[in-house]
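Quick notes on the structure that follows.
Just one protein chain is left out here, and the rest sit where they should.
Let's look at chain A:
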Amino acid sequence: MLHRMNPVRVRYVRDMLARYDSGEPPVGRAPAKPFEGLRILDIGCGGGLLSEALARLGATVVGADAAGENIAMAKIHALQDAALTKLEYRHVTAEKLLEDGEQFDVVCALEIIEHVNNPKEFTRVCSQLVKPNGLIFFSTINRTPASYLFTILLAEHVLRWVPPGTHDHAKYVTPQEMDQYLLNADCEPLETRGMAFDPLRNRWSLLSGDGLGDLQMNYIVGARRLDIRAEKEEDDTVPKASPPPPPPPPPASTKPVDGVIAGVTVAS
């Protein structure tokens, strides 16, 4: 499923970057390599589905996952394409990357926030990994009766597309919550779009986000990290980039199951 969803996610990221990326496009960027010159973090990379696509489009990609087996799987898979030279996988958490002072032009956290224990804090850490004015992307599943029916009852228990227990409905995030997390993390949400699977055509498509029910299930949001460091220094009510006080279990630690699925789809 994730494999079929990936082209839709990538197209969204590609279109958003084309529309909102204020940076000067490097001269002579080939049409097939629109991400040339960008350094992108794929946090919760799982089997590397998104990382590989971003790298093929010209980006320098760091795929990070808190689960070692995901990283191993992703590395093996990347061997299949000898052209993937600007792709690096790291067994590391978002917090650790921030501690190490890493900065990226773009951060993608797709299908991961519904697996972390503290989504608000996770959003904040991810946002600080983006350069000011850079774009950040989150995708997840809305917490609705429909999403329970399809992603848990049907997908996990009836059709067994994914092993039971992959998802925890209570951890799903509503678009309103997602926007709030982003605003708290000094990011401006730009566009929220639904993603729907059409079983007849066996493919995913992007919905406008305005239609009734468009955001009932899977959705993706792109946001810009605001450049408000100056203001922040004046009223510093929230602790800054320092490591979060109670070290929660690594945000991506519940991801392995999902990652394995991605790996299975990819490797089979």
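Here is the rule we use: contacts are C-beta pairs under 8 Å (C-beta built on N, C-alpha and C of every residue); 3 or more make two chains touch, one makes a residue touch a chain; residues count from 1.
FYI, contacts and distances are computed from a predicted model.
Trainee: Identify the UniProt protein name of the omitted chain, choosing among "CST complex subunit STN1", "Phospholipid/glycerol acyltransferase domain-containing protein", "Ubiquinone biosynthesis monooxygenase COQ6, mitochondrial" or "Ras-related protein RABF1".
Mentor: "Ubiquinone biosynthesis monooxygenase COQ6, mitochondrial"
Trainee: Among A:Leu17, A:Leu57 or A:Leu182, choose the residue that contacts the chain missing from this document, as touch is defined above.
Mentor: A:Leu57
Trainee: Which parts of chain A face the unshown chain closely enough to count as touching?
Mentor: Touching the chain left out of view, chain A contributes residues 3-4, 6-7, 10-11, 14, 30-33, 52-57, 73, 76-77, 79-85, 202-203, 264, 267-268.
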